[in-house]
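As you look at this complex, bear in mind that one protein chain is not there, while each of the others sits in place.
By letter and in written order, the chains are A, B and C; residue numbering begins at 1 in each of them.
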Amino acid sequence: MTVRIQTKDFDAGREIAALRQGDPGIGAIASFVGVVRNVNDGDKVTEMTLEHYPGMTEKSIARIIGQAKSRWNIFDALVVHRVGRLKPLDQIVLVVVTGAHRGDAFAACEFIMDYLKTRAPFWKKEQTPEGERWVESRESDDIAAGRWRLKG
Amino acid sequence: MTVRIQTKDFDAGREIAALRQGDPGIGAIASFVGVVRNVNDGDKVTEMTLEHYPGMTEKSIARIIGQAKSRWNIFDALVVHRVGRLKPLDQIVLVVVTGAHRGDAFAACEFIMDYLKTRAPFWKKEQTPEGERWVESRESDDIAAGRWRLKG
Amino acid sequence: MITVLYFARLREALGKASEQIALPAGVTDLGALRALLRSRGGAWAEEMADGKAVRAAVNQDIAHGDTRINDGDEVAFFPPVTGG
Partner (left out) sequence: MITVLYFARLREALGKASEQIALPAGVTDLGALRALLRSRGGAWAEEMADGKAVRAAVNQDIAHGDTRINDGDEVAFFPPVTGG
């Protein structure tokens, strides 16, 4: 598995190609790219800053990928997460999951994303025309993560 | 929406970038890449040929995307499907769905893939060390497509 | 006249990718057309047999035995799809 926290941008096509390179057993690759939107809760967002907890971030994401691997029949997973100053249209996060079949790859990819949004130690501060604000935890994200617990 | 049937390869990163270009309302991009595996039903596959029904293929995929748009809150979708001779490790199909939030994007992407595998007029012939064979319709794919009908 | 297309395993077994057929009187739906093709005997009888999993489209929409066929239509016969 690969976990990278970085300020620089990423290329989903190149990351997918690298993750699946040389493995002819892979039939399915599910991916997710998260992007900075220009609105959040109805307010215009001009820029945001993403802060994280170095060390714990990588460790918690690796643990999430391990859980996904034990729960679904997948081969490998990659998470690239950006931190620092980001603007609308910037890519924030990439999750790629490889497997033999699509059902497991999709489920594991969505599982990892749900956990990234609700458990991994990232904090978002938004700049709006009215000033800066720390984003509050979102109820809908907690619900999405809870879904998986019911299935356990 | 974009539907392309082609013999040449595709770059997922470039297709994602083109689909989301300039739309600052997009927060989530779910993608799927299907790849030729070197095994199917336990037999070694050295090459395959994908045949389709020109005209009906594009029409039926466009209809599937339209259904996804009416069912989930998504912005746009792209399907690129290769035909002709393909080898293990070759990419076959790309589905990209953009939306504001990840739940809808994931669901619509998986829905489109399930229908591509079970409804769109593609037929696969595999070359194995024992000779050629047309792939038979797979029961598990029919089950995956059936899931969505129950939800309707 | 209608255009009839054959795909994949069916195309190979029948040795034909397409043909033009003048619809005889009484052949007004897909089921009747399939029976007509079956009556050719040989590979046609085998591939168009009732027990065979043959799918069909009329004017590029999935069709069934009771789907009407009219002059000028494009009809296609093919095995269950195995895409992606």
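Note that contacts are C-beta pairs under 8 Å (C-beta built on N, C-alpha and C of every residue); 3 or more make two chains touch, one makes a residue touch a chain.
Predicted model, so just to flag it, every value in this text is computed and none were measured.
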Contacts of the hidden chain among displayed chains: A
Touch residues of chain A, complete complex, unshown partner: 34, 50-53, 55-56, 59-60, 81, 92-93, 113, 116-125, 134-138
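Everything that follows uses one rule, which is that only the chains that are shown with their structure count from here on.
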Central chain of the complex, centres being mean CA coordinates: B
Inter-centroid spacing, chain C versus chain B (mean Cα positions, whole Å): 26
Where chain A and chain C are represented by their mean Cα positions, the distance between them in whole Å: 49
Interchain centroid distance [CA atoms averaged], chain A/chain B, Å: 23
Sites on chain C at which at least two other chains make contact: none
Where chain A touches two or more other chains, by residue: none
